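Quick notes on the structure that follows.
Omission of a single protein chain aside, the complex is shown with its protein chains in their original locations.
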Amino acid sequence: MKIGAFGEVMLRLTPPEALLLEQTHTLRMAYTGTGVNLVGNLAHFGVESYLLTALPDNRLGDAALANLKSLGINTRYVIQKEQHIGTYFAEMGYGVRPTEITYQNRKNSSFGLAMITDYAIADFVETIDLVHICGISLSLNEHSAEVAIAVAKTAHEQGKKVCFDFNFRPSLNQEPDKKRVMKERYQEILPYCNVIFGSVRDLSELLEWSMDVSSQSAKIRSFQAFLSHYQIEWFAGTTRHTTDEKKQLSGYLLSPTEWIETERYTLDSLDRIGAGDAFAAGILLGYSENWSLDRSVEFALGNSRLAHTIQGDVPLTTRKQVDQLLSHPTIDLNR
Amino acid sequence: MKIGAFGEVMLRLTPPEALLLEQTHTLRMAYTGTGVNLVGNLAHFGVESYLLTALPDNRLGDAALANLKSLGINTRYVIQKEQHIGTYFAEMGYGVRPTEITYQNRKNSSFGLAMITDYAIADFVETIDLVHICGISLSLNEHSAEVAIAVAKTAHEQGKKVCFDFNFRPSLNQEPDKKRVMKERYQEILPYCNVIFGSVRDLSELLEWSMDVSSQSAKIRSFQAFLSHYQIEWFAGTTRHTTDEKKQLSGYLLSPTEWIETERYTLDSLDRIGAGDAFAAGILLGYSENWSLDRSVEFALGNSRLAHTIQGDVPLTTRKQVDQLLSHPTIDLNR
Amino acid sequence: MKIGAFGEVMLRLTPPEALLLEQTHTLRMAYTGTGVNLVGNLAHFGVESYLLTALPDNRLGDAALANLKSLGINTRYVIQKEQHIGTYFAEMGYGVRPTEITYQNRKNSSFGLAMITDYAIADFVETIDLVHICGISLSLNEHSAEVAIAVAKTAHEQGKKVCFDFNFRPSLNQEPDKKRVMKERYQEILPYCNVIFGSVRDLSELLEWSMDVSSQSAKIRSFQAFLSHYQIEWFAGTTRHTTDEKKQLSGYLLSPTEWIETERYTLDSLDRIGAGDAFAAGILLGYSENWSLDRSVEFALGNSRLAHTIQGDVPLTTRKQVDQLLSHPTIDLNR
Amino acid sequence: MKIGAFGEVMLRLTPPEALLLEQTHTLRMAYTGTGVNLVGNLAHFGVESYLLTALPDNRLGDAALANLKSLGINTRYVIQKEQHIGTYFAEMGYGVRPTEITYQNRKNSSFGLAMITDYAIADFVETIDLVHICGISLSLNEHSAEVAIAVAKTAHEQGKKVCFDFNFRPSLNQEPDKKRVMKERYQEILPYCNVIFGSVRDLSELLEWSMDVSSQSAKIRSFQAFLSHYQIEWFAGTTRHTTDEKKQLSGYLLSPTEWIETERYTLDSLDRIGAGDAFAAGILLGYSENWSLDRSVEFALGNSRLAHTIQGDVPLTTRKQVDQLLSHPTIDLNR
Amino acid sequence: MKIGAFGEVMLRLTPPEALLLEQTHTLRMAYTGTGVNLVGNLAHFGVESYLLTALPDNRLGDAALANLKSLGINTRYVIQKEQHIGTYFAEMGYGVRPTEITYQNRKNSSFGLAMITDYAIADFVETIDLVHICGISLSLNEHSAEVAIAVAKTAHEQGKKVCFDFNFRPSLNQEPDKKRVMKERYQEILPYCNVIFGSVRDLSELLEWSMDVSSQSAKIRSFQAFLSHYQIEWFAGTTRHTTDEKKQLSGYLLSPTEWIETERYTLDSLDRIGAGDAFAAGILLGYSENWSLDRSVEFALGNSRLAHTIQGDVPLTTRKQVDQLLSHPTIDLNR
Partner (left out) sequence: MKIGAFGEVMLRLTPPEALLLEQTHTLRMAYTGTGVNLVGNLAHFGVESYLLTALPDNRLGDAALANLKSLGINTRYVIQKEQHIGTYFAEMGYGVRPTEITYQNRKNSSFGLAMITDYAIADFVETIDLVHICGISLSLNEHSAEVAIAVAKTAHEQGKKVCFDFNFRPSLNQEPDKKRVMKERYQEILPYCNVIFGSVRDLSELLEWSMDVSSQSAKIRSFQAFLSHYQIEWFAGTTRHTTDEKKQLSGYLLSPTEWIETERYTLDSLDRIGAGDAFAAGILLGYSENWSLDRSVEFALGNSRLAHTIQGDVPLTTRKQVDQLLSHPTIDLNR
């Protein structure tokens, strides 16, 4: 299966050694974004991977493009226009000090300004077998929302699989009217989708879907009603647990007939940003290769745990690494 | 004399060791801008210096503010609102390879979005004796142009000195209508001004002022007609000369009655960005301390030559350094 | 309340990535010291903050001054004379390997050589409402001890609040006679003080104050006798606990009538140097704003826990950060 | 025209800031080689570019591959086997201090060990229109020589263009018998070639071709006799001149009927390694697009001059940059 | 006692901050190897230490030599010939992500190519009192195996002590015949040895020695039979334990009459490579100074635990550091 993603490429700037912005004159530079993370990771799994996005038509766009290529992503459908790339600064936390993300102008980025007519959507959809769309495209601005929905619709109509990641950030969508618009956009895209990444809160708060969480079985029934309603094949996500003095992570994956939840694994986290995308990449690998739910979610969670230990957003993991973690979890040195 | 400036603070990101963006994952981070460069340099000369500007209300704004303070700039009139700082990347050139500047979104920066009502203009003008305004404020967008003109007008009315730097970049002003608007804005601000930084081209192309350059004396007469028209006290600028295989720099300064031009000095340049602001800072120091034109322009050009040898935009030069260069130009080691 | 501190500024040099001095040719440079840490932190809390100190009259002094300004410290009372700054190297430990601090000449630093007549003590005391004095000034040499006592006395006489930090390092005071001198100096300064940072050991070993630690209530009575004797309002400190394989920290604060001790918090420590000063800054914030003892010590300890997670000595924490830690202790990512 | 190259990928390790190996614990890492440099540069000119090579089947091979992709090179014909990559250390010189290159084991590299049967030579040749072969392949060892000759022969037979770069290093070929073998190998490959990069010394010393250099016209006649003999279309090279205290570079290009030599340009050199490959890339661009000899050699030399100003071997130049240098040679800042 | 080692010097290249090779252009460079680690550590303990090895006769060899000297190793018996140094890349792991070691060509290194006649074996053995030989020399190739056995034999015959470290890596010895050859070589060297570092698996798998591990006493009896057979004085090693979510380490040391095993210490590991050599260095210190088994193994394990917290392979620990860990294990800051 050839897999493509539609999503923004961002520039990430990170002070070294967990320093604060005031403490250093040096930054580490990387190119990232949900789509990049996902198809970059899939390319490392050996999947032929494509990205549909817009980069600036300047030296930053050139550098971003070189970086996408180095990840093994096919960049045939990446366009270059306008002059701005969405940027964020990540001051890495430590212990009780949280990581601080500071976003710079995204709405006026090349991706934010790109119109539906700028992209070769039909060709892109023709090329790939499955497309991943990030929910942030729905909330960034009207242009990106329009493209996202068009990509989903076109793919669905051509019999291609569609995967959608809720990725809903309430903080970015605080105007009351915005919330209504967002719900409509999400409702518009869901009928085209085969695989969904989301959470109880996404369904209940954003979509106002009735979720009964009084018991585990009630919760599963609520989820499966949602799946039936939109004819969704797979629904997956991760849960973070904070007990005592440790952080843990588990994953779940459900189909209309099955519910699989992993055990909770303790995290020793170097950089958790992008680790959710690693989970998604694992699930899509299983989906595209017809793995069982069980195998898929275990692989995906192992991949996500490894992604927590890699600097930066893009999960540079391979199948071999994930398989080794699952089969020999205590190895700490490969010679 | 207390000197203030109105201008944008930008984030500058520079790859180390003249590397290209594709060749490194590391950037050097600094905060800069014509106003910062000017009052930062004046603070190093011992002048009480103020900046009127708008920074983001986030961690980047905090870091920028810390940086302004470290330069010795009084930041009482710096406001923090919105979320974006104008940014540029400087890939440093070498030999025949030019330095490449790539700007990221400036129009939607905190500075670009700040309204006239956001600033404490009256208090700022009351505090200072001379204000410097950068021409880029006139071309950035309507908000910044409105503030720039208001600052100049208020200062003029209160008997404070006004200094204006043409800083006109044709590349940023290419729409035909834009050019007409710009000319009107420049014509509106000039009557308030005492000191101007500019060039023949600025007067002839932007203002369509009739400049006769058929002879040196004709050129001087044209300039002095301009000074008379707008009742300007000092007009200054630098000229770059490229002869054979070397780059040279000279400076000029004229009053309604005098014309001084320095000899041409060969440049051994490490980073020329900001060197024009160093010249301006030198001229303003002479102006504020009632130096002769001759002393002022020699000091200013020496300061600018030193600024070519300092990494980054902000000229961190001191009076002692400039004086040593002028009196002992061959010293290359101070123990 | 305006808060000032009298104390030494030191240059700190740290190898990157927990390397040893033999393993690297690169050092990270920062400017630090109890006074810097304290008023730098208070400036981040929005308090108008001053430092009374002496820096070298050379490029290192210039660089130190720029750094103090960037922290938001008002440097009006910082003098520059002589040529030397006290320096220390911090080889960061890891796990069972302790951090190694190597001091370079402090007695002959600009601070150590500055005389009482070099400082504008009267103006400084006039400007501020509360002054913090570090006990190291009493042990560094006669000059610094004389200034420290004069500052405390002048402040006390003018009705300003005085805060004193024992900061007694037995290793620096090993000659028998030195110990007697130190006791006399401490006894001389205590009557001027309102707030004290110290420990049981400081009182019993240095001052030879009779401390009954046979029970918690006996210990509190001993402390309160000490407070009564010197008419001290607040006495505070932290305690480190090592149980099993974890390090924990608690804080205490007592007034003549109250005793508050926090619970023990587990530390995940990146750099503990300066974390004691963060506790002091928190206490002084509470004191200067008339908070309850309870609120003050919880805030101070939260601040100190955050300081353990920040590279370098100076706690760059804000009220918002500390409040978030106290109210939402498990958040590890702010977007 | 699609252009491919057969050649070794090497790891280059460079101390920063012109430091010696004993002076630093840090190295800059890059992947390079004549073939990489050439097709990497052509990819930046917009040419569809391929590399035929062998990389280690380990993490270093993975990293090298990611790097080739980032240059825009199509890596379909890159194989991964064995465990070693040829490596060199470049201690950058300065002024009178020469750059020192230290090679590590190349003969046993994955490239050196790869057999003719490991490569998909037929498919590779089928895909491309012109292939570039580096002379080092002929001297590295028997395996690489066999592959190089097979690639040239196959391409010639299929009517594809063949370009060969003498790249003969006497220092690597000092055994007497080795010299005879080398001459035979060079004689074997030349009949398949359309474009040659070489020098007078290559022809006279290596091939023992009779070169009459008593006059410019005699030299040209000797060259053209060589071209006739092997039915070569273009022959090109550069000449370094050291006069007084400056270094200069000129280029030449001849066909059976024409001889073009550029003027001498003064070099301001940051890193000359790879600049010869930049010249070759420029010539091949002209050849593949049917430019005149004059335009081709001027473009190629401009490209090579720019390559002298870029850190590392790979010339990351674009057509736009070269065109700007040729048309506006004094521009030193692009905003 | 003067202690010498025979073993390979390798170049280690490590990306900073636990980055992967694809994520950085910067590497940290160090020189290492079992022999270097061991005698480098012993030199830090104040022991006169020698290394018998072969380095390249080029700039890398020069840099390696400077590095050995800086460790305090006497380099009189280090020869320089050939052009290649064995190299490995260490991508540091984190949490569940294992450290990845990638070796580059070792068989053709200067050490691998050095012949028995290249070394001054007799003089070397004459100079020292105890020699350490690393088992890797037996498996690298015939040349190094021949030298290793000759060194052991010569030392034994001259009444010098011989220490041998099994250091057997099955992964490097996978051909069936290779295994037989290896067993013979190990059997050939053992009769010359006084001190052995190894494990149950080394004895049972490599030597096919009958090891009864059904009970602790049976295991000890098996070991002691081995010691009797080869007249070995001391046999030592460490054991890694993975329980729950922590890693632990214990050490053992046995003589023909005693068996000492330490408790299990939890590891907080920064870089475990070389920590086994630190254990060996501690044992040899005890052996050479006639310490009790108990004191020796406790010191050795403390040394190894510290080595886990030091970047790089070479344990730069001192006696003072180890003694402090054993006597005051909770100190985390030395001022």
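A, B, C, D and E label the chains in the order they appear, each numbered from 1.
Rule of thumb we're sticking to: a residue touches a chain if its C-beta (ideal position, glycine included) is under 8 Å from a C-beta of that chain, and two chains touch if they have at least 3 such contacts.
Quick caveat: nothing in here was measured; it's all calculated off a predicted structure.
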{"item": "Displayed chains contacted by the hidden chain, counting the whole assembly", "value": "A, B, C, D, E"}
{"item": "Of D:L19, D:I260 or D:I331, the one touching the omitted chain in the full complex", "value": "D:L19"}
{"item": "Among E:G72, E:P191 or E:P256, the residue in touch with the chain that has been omitted", "value": "E:G72"}
{"item": "Chain D, residues in touch with the chain not shown (by the definition above)", "value": "16-20, 22-23, 93-101, 103, 169, 171, 242, 245, 247, 269, 272-273"}
{"item": "Hidden partner chain, residues of chain B it touches", "value": "16-17, 30, 70, 246, 266-270, 305-306, 308-312, 316, 321, 324-325, 329-335"}
{"item": "Sites on chain C contacted by the missing partner chain, in the whole complex", "value": "13, 20-22, 24-30, 58-60, 62-63, 66-67, 83-85, 87, 89, 91, 100, 102-105, 107-109"}
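Following the convention adopted for this analysis, only the chains that are shown with their structure count from here on.
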{"item": "Chains in simultaneous contact with chain A and chain C", "value": "B, D, E"}
{"item": "Over-half contact-pair match to A-E, picked out of the listed pairs B-C, A-C or B-E", "value": "A-C"}
{"item": "Centre distance in Å when chain A and chain B are each reduced to the mean of their C-alpha atoms", "value": "44"}
{"item": "Distance from chain D to chain C - Cα centre to Cα centre, in angstrom", "value": "63"}
{"item": "Chain D: positions in contact with at least two other chains", "value": "24-26, 30, 66, 70"}
